[in-house]
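Here the complex is missing a single protein chain, while all its other protein chains stay put.
Then we have subunit A:
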Amino acid sequence: MKKRGIGMASIFYGTGYGNGFPDVSSAVVEIHDDGSATVLTGAADCGQGSNTVLAQIAAEELGIPIEKITLISADTDCTPDAGTTAATRQTYTSGNAVKLAAAKAKKILLDFAAGVLAVNTIDGLDIKDGYVYVKTFPQKRISVAELASHARFKGNRLIGEASFTTHSTMVDPETGQGAPYYPYAFATQIAEVEVDTETGKVEVIRIVAAHDVGRAINKIAVEGQIQGGVAQGVGWALTEEVELKNGQIQNPSFTEYLIPTALDVPEVTPVIVETYEETGPYGAKGVGEPAMLPTMPAILNAIYNAVGVRITELPATPEKILKALKEKEQKNA
C-alpha cells in the first residue's frame, strides 16, 4: 500500500567562519575612462554564482550596467585574499567588501563631480543609469564616462580598496558561552512523501522551501541554490552513504553511491523570505548551506507521518523502513 505523509523541519545556520576567527574579504574596484569598471576579488566562484552576484553589487553601487563591469576573481597574482568560498559567506563578506571598495572609488568620482556640477557637497549626488546627477534636481547631470575621463585627465585615480570583517566572538571552551556566528540564516521546509509499505521505497512528492536569505541579490541564483540544496538533501535522507569496511570505501562510484537523478528530485517550491539584514550588502545574508539543511529531517518526519516509523539512522533505505514496519507490526500484535 502507498501511504502519504507530510513533515516539517526548521533550522538556523550561523554564517561565516565564526568563533572570532579573522573572517575577512578584500576587494579592489577601479573605474576607467569610459565609465566602465574592473573589480578584483579573491572569491572563487565554485558554480554558485559569486562572480555574478559580486558584479551586480559593484554595478549597483557604481550606478552602471552590469555589462560595464569586468570581475576578475581568484587569481593569487592579481586579486586580494577574499577568504574561502564556504560558510555561506561570499555574498555577505565579499559582497560587503566589493560594495565598500566600489563606494570608495565612487566617492573620488563624486568629489570631482561636485566641482563640475557646482554643488557644495556630494551628499546630494548619486549615480544612476550611467549618469551622476543631483538627487533633488535630476536634470543637472553628467555621464559617468565623461566625468571619469575628465577626472582621470586631471590626475585623479578612481580606485577603491576595502576589506570587510564579519563580526564574531569566540566561545568559552568550558561553557560554550559566546557569540560565535553572525548573522544567522533561517529556513523552514515542508515535505510530502509517499511510502510504499510493500517495498519500503520512499518517493518525495513535493517540498516547499522557505528561506530567510536577508535579501536575494539575484533571485534566480537563490532559487537555484535552494533547488540544489533540496536535491542534495533528498540524497542524504534516502540513498547516499559512503560504505566503509575496515576504513576502505566500498562504493566509490555513482553506480553504487546513489545521488538523486532528475527523476528522484521532487517538485520544489522555493520561497524567498527577505528580512533585510542591516549589516549585509543591500540586506543580504546567504543561502548556500542552509538550502540543504531542513530537507533531510523534513523527509524523515514525513515518513513517520505516513507510516508511523521513525528512522534514526541515515539513510532511510527501503530495507530500514521495511524492518521498522515489521518491528512495529510485531509490537502491535
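General observations
Methods note: contacts are C-beta pairs under 8 Å (C-beta built on N, C-alpha and C of every residue); 3 or more make two chains touch, one makes a residue touch a chain; residues count from 1.
Following the convention adopted for this analysis, contacts and distances are computed from a predicted model.
Among the names given as "K+/H+ antiporter subunit F", "Transglutaminase family protein", "Aldehyde oxidase" or "Transport permease protein", UniProt records the absent chain under the name "Aldehyde oxidase".
In the complete complex, the residue from A:Val171, A:Val265 or A:Leu322 that touches the missing chain is A:Val171. The residue touching the chain not shown here, chosen from A:Asp45, A:Asp111 or A:Glu146, is A:Asp45.
One of A:Gly35, A:Gly83, A:Gly200 or A:Pro266 touches the chain omitted from the figure, and that residue is A:Gly83.
Counting the whole complex, the residues of subunit A in touch with the unshown chain are 6-14, 17-19, 42, 44-47, 49, 51-52, 55-57, 59-60, 65-66, 71, 73-77, 81-87, 128-129, 169, 171, 173-184, 186-190, 192, 208-212, 214-221, 229, 232, 235-236, 240-242, 244, 246-249, 252-254, 257, 259, 269, 271, 273-279, 282-283, 285, 288-289, 291-294, 296-298, 300-301, 304, 310, 312-315.
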